[in-house]
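Accompanying notes for the structure given below.
Here is chain A:
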Amino acid sequence: MSTSPSSNSPLLVLEDLSKSFGGLRAVHELSFSVQAGSITSLIGGNGAGKTTVFNLITGNLGADSGHILFRGRRIDGLPPHKIARAGIARSFQDLRLFSRLSALDNVAAAIPQQRGESLLASLLGGARLKAANRENEARARGLLEQLTLAGHEESLAEQLSYGQQKLLGLGRLLATEGELLLLDEPTAGLSPGMVEDFCGRIRRLVDAGKTILLIEHNVEIVMRLSDWVVVMHQGEKIAEGVPEEVRHNVSVMHTYLGISS
Partner candidate 1 sequence: MDYVIYIGNLMALYATLAISLNLLVGYTGLISIAQAGMYGIGAYITALLALNFTHDLLLTTLLSAAGGVAVSLVVALPALRLRNEYFLIATMGFQSIIYSLFMNLELTGGPNGLWGVPHPQLFGFTFNTSLEKFLLAVALAVVCYVLALRVTRSPFGRLLRAVREDQTAVSSLGKSVYRIKFSIFIFSAIFAAAAGTLYTYSITAIDPVAFALDESIFIITIVIVGGTGSLNGSVLAAVLLILLPEAMKFLPIPALIAPQIRQISYGLLLVFFTRFRRQGLIGEYQDVLK
Partner candidate 2 sequence: MQRIGGLLVTLLAAALWLAPVGAQAQMAKGEPYRIGIILPMTGTAADYGADFNAGAVLAEEEINAAGGVNGRPIKLVLADSKASPKEGVAEFRRLVEVEKVPAIISTMTHIIVPQFPISKETNTPMITVGAITPLIRTAGPTVFSNYPLADDEERIIAEYAIHKLGIKKAALIYENSAWGKQLGEIFSAEFKKLGGEILAEEISEKGGRDFRSQLTRIRATNPPLLVAYAYYGELGLIVRQSEELGIKTRFMSMGAPQNQAFAEIAGPAANGFISGSPRWDENAPQVKAFIERYKKRYGKDPDLYGPYFYDAVRLFAAAIEKGGYSKEGIQKGLRELGNFPGVNGTMNFEKSNVALLPLRFVQFENGKWMPIKN
């Protein structure tokens, strides 16, 4: 096993995390960390527990044991919205867009700390609220433009093509201004051209200072993008390392590919 890619203190640390459903051990004594400014990929077969790890990090599931630290602070036990506010944003495998909201609203809804986001403020209204709203909408428009969705602001999310929906999901994620982005299969279902586009975007996000934890089935993409790869099998970490190392790791071949020598 090699050492971590950088010596900075990690942004996210998972320590001995376990979670069972009934008798099924979905995640078992899992530990790994994510360095700030890196792309870390989580790979493993179906049912390996990757999405469960995401749900544990974001607080959608409570861990049976173990800790999660974000910027050195424990976040396990916090409700999902507090974890999100702390700076962890996630995308979903099945997108979970707000189907019957416009593209603009989908993105605008995600902007943090908006004036008028509380009932009282929205009732009171006022010029400052209006100005803030204009500003936020402008921001959302900007994001849509970046994502080549300009002109679709008023379309309902459900009216967009699948590729556009994926972009919109990314837009919503970016609008949260989260520092750590958890991406659950961002390229699944995309055409090859769009996959390339997405990879480029993901790279640029890191350049812009984001940190990324990725679940991805397309191993080729994983190998190309990642700074660090964590391999899971049946809830346990069976290997981690830089992509080349993992590619040649025997136990990965063994379990992940089902190759028994």
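General remarks:
Keep this in mind: a contact is a pair of C-beta atoms (placed from the backbone, for glycine too) under 8 Å apart; a residue touches a chain by one contact, two chains touch by 3 or more; residues count from 1.
Regarding candidate selection, all candidates are chains of the complex that A comes from, given by their letters.
On a predicted model such as this, the values are computed, not experimentally measured, just so you know.
By the touch criterion defined above, chain A in this complex contacts candidate 1 out of 1 or 2. Of all the residues in chain A, the ones that touch candidate 1 in their complex are 58, 60, 79-82, 84-85, 89-90, 92, 96-101, 105, 108-110, 112, 114-123, 125, 129, 133, 136, 172, 176, 178.
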